[in-house]
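A single structure is presented below for examination.
What you see is the complex with one protein chain gone and the rest in place.
And now, subunit A:
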Amino acid sequence: MTLDFSVVGSYSQLLFTGLLWTILITALAGSISVLLGIVIATTTLYGSSVASLPVRGIIFLFMGTPLLLQLYLLYYGLSQVGVMLPAFWTGVIGLGLHYAAYNADIFRASLQAVDPGQTEAARSLGFGRGATRRYFIVPQAILTALPQVGNNSIILLKDTAVLSVLGISELVLDAQRAISETYRPFEFYFTAALLYYVVNLAMEFLLSIAGRKAEEIR
């Protein structure tokens, strides 16, 4: 059996739709992971130990077990407790939670890395503790964290492929649909890989621009 990439052409519409879903899932899950990551980092660092201990435990669990296992737990577990969520949102939330744990770790380190002189300066200018954090510390930490958080977003893009296992329509599942009609797995998976690579390069490019902007602001 030889390779024949010409069959891919007639499924370009399907693959393109899949790619758009992949990008949408990346954007949604990425946003959850960043926002939740900041919330987790600030509560573990500034909150009372009553709140921070369980949160730290949960982060440990998220970082110590595979994404696929967490997705399965959410997928089967939610319906067990009577929460009926469409598979799409289960996947987006699962992916977002997983990377929120990784981002929280980065944000926590960045918050701690902000020069204590910044806090002293803001406090002596009369800003309260909350205002100091909100207007001075957190924004600076976000700039420091940007390159690593961006890196995590690229890893997240590639992990959206795992959602195909839950039957969520994205690039891999759409490729599988085309394969089930044509029996040409190599051609379609290869094309899918190529599309991921292109999006990956585009993200790397955008992040390098954002990184340079962040350097300028700092």
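Following the convention adopted for this analysis, a residue touches a chain if its C-beta (ideal position, glycine included) is under 8 Å from a C-beta of that chain, and two chains touch if they have at least 3 such contacts; residues count from 1.
Here is the rule we use: contacts and distances are computed from a predicted model.
One chain of this complex is left out of the view, and of "Nickel transporter", "ABC-2 type transport system ATP-binding protein", "Dehydrogenase" or "NADH-quinone oxidoreductase subunit K", the protein name its UniProt record gives is "Nickel transporter". Per the touch definition above, the residue from A:Pro66, A:Pro139 or A:Gly167 contacting the chain not shown is A:Pro66. Residue A:Val165 is the one among A:Leu45, A:Leu143, A:Val165 or A:Ala214 that touches the chain missing from this view. When the full complex is taken into account, the listed residue touching the unshown chain is A:Gln80, out of A:Ser49, A:Gln80 or A:Ser124. Annotation: of A:Phe16, A:Trp89, A:Tyr135 or A:Tyr197, A:Tyr197 touches the absent chain (contact as defined above).
Taking the whole complex into account, subunit A touches the unshown chain at residues 1, 3, 61, 64-69, 72-73, 76-77, 80, 158-162, 164-165, 172, 179, 184-187, 189-190, 192-193, 196-197, 200-201.
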